[in-house]
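Taking it in order: structure first as structure tokens, then the write-up.
All protein chains of the complex are present and in place, except for one that has been dropped.
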Amino acid sequence: MTTEAIGLRDDPDAVLVVRDLHCSYRTATGPVHAVRGISFDIRPGETLGLVGESGCGKTTTGRAILQLPPGTSGSITFEGRELQGLRTRAMRVVRSGLQMIFQDALSSFNPRRRVVDIIGEGLRLRGVPRRDRRAQVAASLDQVGMNIDIVGDRRPHEFSGGQNQRIAIARALALEPRLMVCDEPVASLDVSVQARVLNVLLKVRKRNDLSLLFISHDLAVVRVLSDRVAVMHRGRIVEIGSADAVYETPRHPYTRILLESVPVINESERRAATVGPTPVDETWREVDHALVQVGEDHFAALGDPIQEPATRRSRATR
Amino acid sequence: MSTTPLVEMRRLRLDLETEAGTAHILRDVDLTVPRGATVGVVGESGSGKSMMLRCLLGVAPARSTITGSIGFDGEDLLALTAERRRKLIGSRVGVVFQNPMTSLNPVVPVARQMGEAVRFHQGFSKQKARALSIDLLGQVGIVNPERRIDDYPHQFSGGMRQRVMIAMALTGEPELLIADEATTALDVTVQKSILDLLQRLQGERSMSLVLVSHNLGVVAGRADEVTVMYGGRVVESGPARQIFENAAHPYTQALLRAIPRLDAVPKQPLPAMRGLPPSVYDPTLPPDEADRRDLERWMSDQREDDDDN
Partner (left out) sequence: MSAPATTAVSVARPRRPARRGRIGFWVGLVWLSVLALGAIFADVIPGLPGPSEIFGPIGSQPDLSIGGLLGTDMIGRSNLSRILHGARISLVLAVCATAIALAIGVTIGMLGGYYRGWLEGIANFAATSLAAVPPLLLLLAIVAAIGASLFGITVALGLVMTNTYIRLTIGAVISNANREYVLAAKALGSGGPTVMVREILPNLIGVLGAMIPITMSIVIVAEGSLSFLGYGIPAPTPSWGGMIAAGADVIRKLPIVIMAPVATLFLTVYSFNALGRYLGARTDIRDTQL
């Protein structure tokens, strides 16, 4: 399926390269193909926003990158190293370079642990001795605007959602990762808190030259953070390119529908152009189309229909 | 049609007894819902908007003290007995909540749940109730309602479940429809279709519509009037256009600035707000004084140097 390589920029320095990734899993009612052949790459210091509605496969993609669980087929290369099929022990070594933050930060913490232990856990697993750990934990917390002496001995349930999310970011940073997968990190936060967490991410990203895979259903949030954007629908990428291109001149009908549906304060925020080629009306909902280049660093699934060999259509995963 | 507002809430105060002291959940909340209009109530968590609704619906928590007045079609709900209140607003107010899975009984087919609601409000026979239910399901956009009515809630998608909830809320032919974070858990395209549906129904039935949300975008462009709540108080209210284009209160202004925009200059820090909604646990201060001090404190927080921003 070399057509899947369309949309990949051939950059030898890329931190992450995903090629033709498929993720399926078994349920009581048959196999569910959550991800059906997607490809993208992320460069150092770059943020790729992965947007789509529930069931599109974006969360599954994020987890597959961390191999938790691995994808069913395809290739995931991190810093040049193939992750798919990597043995557990070898994967654990790679792990520190790849971190993740979740939508509900609180549930990603062991409720019985203190903050300082939560953040230091990764360091402990790496063999960093206790006294050095505290200093590194303090540095991590400092990056997210928190003071270890004030928050270190507390437990997660004593903090608000936004504070917990910052603690989660600090935990990820402690291992000095190259890439961080953010799975809807601000979805359940109030607007005011969301803004603070996003600002923390912006700052932290710049300072550490961190690459981000930012998964979200909120297009406005993604706009703030992302250099490039990929739109997923039913397990496939229907549009991918630079954020400016996708937001200002969306080509795929689904992208346009998404942009049109976002509730905005002022209609003027929506600058989506509506000109440009589209495939035959509505068939894109049922049939997969190949990605074609529609601009410099801009690709959309407007090409010929793809015949998937005996693959069941992806169903919503929830 | 009378021009008195359908709902007129005046100086509503709710105090709740807790182990940590008396919590002033709502402080002097005023809210007006004109007939046939759409009112948006926006606020973050802890703003009190849910509590305010509960007062209106008569389901405020036990051990709470409520003062003020809630006028519904001229009558003060707080002055009525629970029985009278239920009779008065029972079929005249419909509510749609956030999570349709927990609002609908998962083990009962939709037909029975809706049928019960219809017969409760209108006293029809079973067949008539079923026919009306099918009709309502069709009105809210469910395809093949005569087949789907016998399905269970889990056989509907999230958006469709919400439509079922809306249909149920309409069974009493309400004059007021309240949507309490009704679209928060839904995908953005589904959210749009539900909001469009609510607006259409409102127009068709000349209902008043109250949209409660923490998402200002949901309210913008759909509400005639907007009330902004923060820390149990109303900080600003007025015509929607005015609020969104020319907000007067610093909190509203800060809130609007903090919302990420679709046309944002990417990678610029958002003008975030510092601090959290004020604690509602200071029993020593009279509400007005607490008001002023909280606002002062909040505003000075904003001015502090903050390395997060």
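By written order: A and B. Residues from 1 in each chain.
The criterion applied here is as follows: a residue touches a chain if its C-beta (ideal position, glycine included) is under 8 Å from a C-beta of that chain, and two chains touch if they have at least 3 such contacts.
Please read these numbers as outputs of a predicted model, since none were measured by experiment.
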item: Contacting the left-out chain in the complete assembly, out of A:F40, A:F78 or A:F102; value: A:F102
item: Which of A:R43, A:R134 or A:R154 contacts the chain that the document leaves out; value: A:R154
item: Among B:Q98, B:T227 or B:T252, residue touching the chain not depicted; value: B:Q98
item: Residues of chain A (touch criterion as defined above) contacting the omitted chain; value: 63, 66, 68, 88, 92, 95-96, 98-100, 102, 104, 106-112, 121-122, 125-126, 154-155, 157-161, 163, 168, 171, 175, 190
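Going forward, only the chains that are shown with their structure count from here on.
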item: Whole-Å separation of chain centres (CA-atom averages), chain A against chain B; value: 32
item: Of chain B, residues touching chain A in the complex; value: 44-45, 157-158, 187-192, 195, 214-218, 220-221, 244, 254-256, 258-264, 266-274, 276, 306-309
item: Chain A - residues contacting chain B, complex; value: 53-54, 145, 160, 190-196, 198-200, 202-203, 217-221, 223-227, 243-244, 247, 257-271, 316
